[in-house]
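A single protein chain has been removed from this complex, and every other one stays in its place.
In order of appearance the chains are A and B, and numbering begins at 1 in each one.
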Amino acid sequence: MIYVFALFLLTLLVITAVAIVRTTNLFVAVMLTSIFSLLMAANFFILDAADVALTEAAVGAGVTTVIFLSALALAGDVEQPRLGSRLLPLGTVGVLAVLIIYATFDKPRLGDPDAPVHQHVAPWYLEKTPEYMDIPNVVTAVLSSFRGYDTLGEVFVVFAACIGVLFILGVRPPGPAAELPAEPSGLRHHLIPQVVGRLLVPFIVLFGLYVQFHGEYGPGGGFQAGAIIATGVILYALLEGEAEALRAVPRSVLLGLVVGGALLFGAVGVVCMLMGGAFLDYSVLAADPVFGQQMGIIVIEAGVGMAVCGALLSIFHAFAAREGRP
Amino acid sequence: MIDVVLDVISWVLLALGGACVLIGGIGGLRLPNFYTRIHAASLTDTMATLLIFTGMMLQSGFSLPTMKLFAIMLFLLLTGPTATYALANAALLSGMKPDSGVERDRGASGGVQ
């Protein structure tokens, strides 16, 4: 039954993608992108990837949309109609699509337990997680311990992207006009959204913290929690105006979160080395290797959460501050 | 006996909720202008949420998932009407007048220009 639902969702996904490309109003395109992400999250959930679905829903449907909208406010929202023939690109993608579909017939079918993907390290991870870390969520175990190097790299990519955005857009608008506008922005004058939003913000942040610290036991972890907390603060910024949000969470705190989170992750690795283990081998952190692993996982997940939350919020504020400039 | 009764009630609720979603969807596509369409779409936010979640809570019995479903239902009941209000308010502020119920507006011919 759920597979019929999946067929329906996948078809909707294709329709949404085509609609995104066809529309010339970029606001419509961004809103459809949000729907696309939500459909994608539902598909991920059907395919047993609860952690990924949570991430896609928080990041794709939430943060990405806000960042796109703030970029649209700066860059204009109307796309000019295309000049010239569409035949060449259409032909190219048509031929490529047929080739890829032809190639998929060599792939193992969905859910085939004998597929090559399921033969190498994956069963080992599933088997060894209870023994080495004794935490229920294998995804978190693989993410933070077995493949800690990978995650460290990804965190530094997020860090670098955040620094890049800040360099390109400027940490703060230059010139004497840098004073924050006296007129409060945001939804100050709209009573109902403001009341409801104010009611929701603490719960969103609380849920983010739950996802952060429950990540070892259920779907969740630093990446999701960082995105969810960032969404909560962005909602606050939309309701009360950007200046108010910066008063609550100042830029210095945000930068501290980004740098501190990335450094915390790296520092755990170095501490492991100092205590006689390999880089990011948490077993040496405590007398009991299993407890050491658990401790390491909790600490680096906190680092990931800090870095992601700080990076996404810094990016949002970089775009939002640019809007105040003439 | 009580199980069968609960099951029947929950399925009736789920079916009614599904019907509400369907009506809301048809209304969103077929009604002539923005304010009438938003009126239809808000049906899915409130009535369908209430019916479907009550049905699902009856299905899951008295357990932790029931509490989670209840929390999600509260969340949706809070945010759905707020989103509808914000949408209508934004339309009003941008100069769209809710004067007549029959006149078609620009976007009515289809979602994508």
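Going forward, a residue touches a chain if its C-beta (ideal position, glycine included) is under 8 Å from a C-beta of that chain, and two chains touch if they have at least 3 such contacts.
Please note the rule applied: contacts and distances are computed from a predicted model.
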Task: Choices "Cytochrome c oxidase subunit 3", "ABC transporter permease", "Cation:proton antiporter subunit C" or "histidine kinase" - which one is the UniProt name of the chain not shown - done: "Cation:proton antiporter subunit C"
Task: Among shown chains, those touching the left-out chain - done: A
Open item on the list: Touch as defined at the start, partner being the missing chain; which of A:6, A:243 or A:275 qualifies?
Closed with: A:6
- [ ] Sort through A:100, A:274 or A:287 and give me the one touching the missing partner chain.
- [x] A:100
Open item on the list: For subunit A, which positions touch the chain that isn't shown here?
Closed with: 3-4, 6-7, 10-11, 13-14, 17-18, 20-21, 26, 29-30, 33, 36-37, 40, 43-44, 47-52, 55-56, 59-60, 63-64, 67-68, 71-72, 74-76, 79-80, 82-83, 86, 89-90, 92-94, 96-97, 100-101, 104-105, 107-113, 115, 117-118, 121-122, 125-126, 129-130, 136-139, 141-143, 147, 150-151, 154, 157-158, 161-162, 164-165, 168-169, 217-219, 221, 223, 226-227, 308, 311-312, 315, 318-319, 322
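Definition applied: only the chains that are shown with their structure count from here on.
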- [ ] Quick one: report the Å distance separating subunit A from subunit B, using the average Cα coordinate of each chain.
- [x] 28
Open item on the list: Which residues of subunit A touch subunit B once you look at their complex with the stated criterion?
Closed with: 19, 22-25, 28, 187, 190, 192-193, 196-197, 199-200, 203
Task: In the complex, subunit B residues that touch subunit A - done: 75, 78-79, 82, 85-86, 89, 111-113
